[in-house]
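Just one protein chain is left out here, and the rest sit where they should.
Per-chain numbering from 1; labels A, B and C assigned in written order.
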Amino acid sequence: MGIEEQVMLFITTIVPIFIVSIILYLIRILKGPTVPDMVIAIDAISYDIAVFLAVLAIYFKSPILISCVIVFVLWAYALDVYVAKYLESKEIGE
Amino acid sequence: MINEILIIIGEVLIAIGAICDLIAAIGMNRFPNFFVRLHALTVGAIGGAFVPLIGVTLLSLGAEFLGVYRFFMAGASIVSAILLLFLAPVGSHAIARAAHRSKAAIVYPKVIDRLEEDRERGVIT
Amino acid sequence: MEVEPFLFNIVVLSLFVNIAMSLYGVFVRPSLIKKIISLTIFSDTINTLVIVVGFRHAIPNPIPPVVIEIPPPPQYLRQFVLQAVDPLPQALVLTAIVIGLAVLLFLMFTTLQIYRIYGTTDVRKISRLRG
Partner (left out) sequence: MMLHYILMALSALLSISVVYLAIVERDLIKAAIFSAVQSALYAFLYYLLMAPDIFLTYIPVGVGLYTALILILIKKTERYEGE
């Protein structure tokens, strides 16, 4: 067994764990009793999906797809700052 | 020889990250209130995203079947890992501070809250 | 070879269900802000349908339409034509997303003026008022 088949077998084994954790985070988003609970669950699901995209870029053998990860990590935390500014009851942008 | 060693180290780091993600997801569903769930978010951000991105860097440095662009892949993934290490605590701290100041999250199993007492007495703002 | 068209049909039918629900939100829900949220979901779903048109089934897997070997040898170009997806719908959708953002800004400004004049964002109350 070559090194390529071994990496592909490893990624095929590891993918269901990511899918199960994404679905568990999504259950917390759908249930969440207050607004900050939903926001931190969205943070966690964003970082999880970012790692999942990086692993899938190896699986599809297309290295150009890795540039999506930088944008996703860079914009995932913006929702935190907006909701925090809203909850502190000040104007956004001052 | 060096390529196989890099690939094995990368696979071990990705496996650690996946298991940390599963633990963080279970904790996010079972913990009782907002301020306890922040601990699960920390496990999911550092153990579940920073460590496997370093693993992707090492694996793509060693994988020769990806072509010449594997160096681009390694550079992009390590840059995103460092960005995540800086940006994830900023967001979680901002949302925790706002939730405690505006009383948007209910703290149900609570023993004592020194910060709120100090704020009511006017010691800190 | 039987399972993959079934899964792809699930994707298309899910997008149709999303279109139906967002049209319900635009026509029935009373709040103007809920209408704006439904309209953004509607335009995003239409953009996704346009991209689904350009997707191709390729062996072993499709690749993005970017040539990553310079200068490309003829064997690589043949493999690229066999595997790459269609880049024309992606170029169209890229413009549609930005125009959607501009339309959202205009609708937001109009809603803000309505709230300043009438004092509400409920369309049932606005239609009952005069002047």
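What we mean here is this: a contact is a pair of C-beta atoms (placed from the backbone, for glycine too) under 8 Å apart; a residue touches a chain by one contact, two chains touch by 3 or more.
Keep in mind the model is a prediction, meaning the values are calculated, not measured.
Enquirer: Using the touch definition from the header, name the shown chains in contact with the chain that isn't displayed.
Expert: So, spelled out: the chain left out of view touches A, C.
Enquirer: Identify the residue among A:V7, A:L24 or A:L65 that touches the chain left out of the display.
Expert: In the complete complex, the chain left out is touched by residue A:L65.
Enquirer: Of the residues C:I68, C:V85 or C:I126, I need the one that contacts the missing chain.
Expert: C:V85
Enquirer: Determine and list the chain C residues touching the chain excluded from the picture.
Expert: 3-4, 7-8, 10-11, 14-15, 17-18, 21-22, 24-25, 29-31, 33-34, 36-38, 40-41, 44, 47-48, 51-52, 54-55, 59-66, 85, 90, 93-94, 97-98, 100-101, 104-105, 108, 111-112, 115, 120-122
Enquirer: For review purposes, identify every residue of chain A that touches the missing chain, sorted by number.
Expert: Interface with the chain not displayed, on the chain A side: 12, 15, 19, 23, 26, 29-30, 35, 38-39, 42, 45-46, 49, 53, 56, 59-60, 62, 64-65, 67-68, 71-72, 75-76, 78-79, 82-83, 86, 91-93.
Heads up, the rule we're going with is that only the chains that are shown with their structure count from here on.
Enquirer: A-C versus A-B: which interface comes out with more C-beta contact pairs?
Expert: A-B
Enquirer: Indicate the whole-number Å distance between the mean C-alpha point of chain B and the mean C-alpha point of chain C.
Expert: Taking the mean C-alpha position of each chain, the two centres sit 30 Å apart.
Enquirer: How many angstrom between the C-alpha centroids of chain C and chain A?
Expert: Measuring from centre to centre gives 21 Å for this pair.
Enquirer: Could you list which residues of chain A touch at least two other chains?
Expert: 61, 63-64
Enquirer: Two or more other chains touching the same residue: where does that happen in chain B?
Expert: Answer for chain B, listing residues that touch two or more other chains: 67, 69.
Enquirer: Given the complex with chain C, which residues does chain B contribute to the contact?
Expert: 67-69
Enquirer: Of all residues in chain A, which touch chain B in the complex?
Expert: Interface residues on the chain A side: 3-4, 6-7, 10, 14, 17-18, 20-22, 24-25, 27-28, 33-37, 39-41, 43-44, 47-48, 50-51, 54-55, 57-58, 61, 63-64, 66-67, 69-70, 73-74, 76-77, 80-81, 83-85, 87-89.
Enquirer: Could you pull out which chain A residues touch chain C in their complex?
Expert: 60-65
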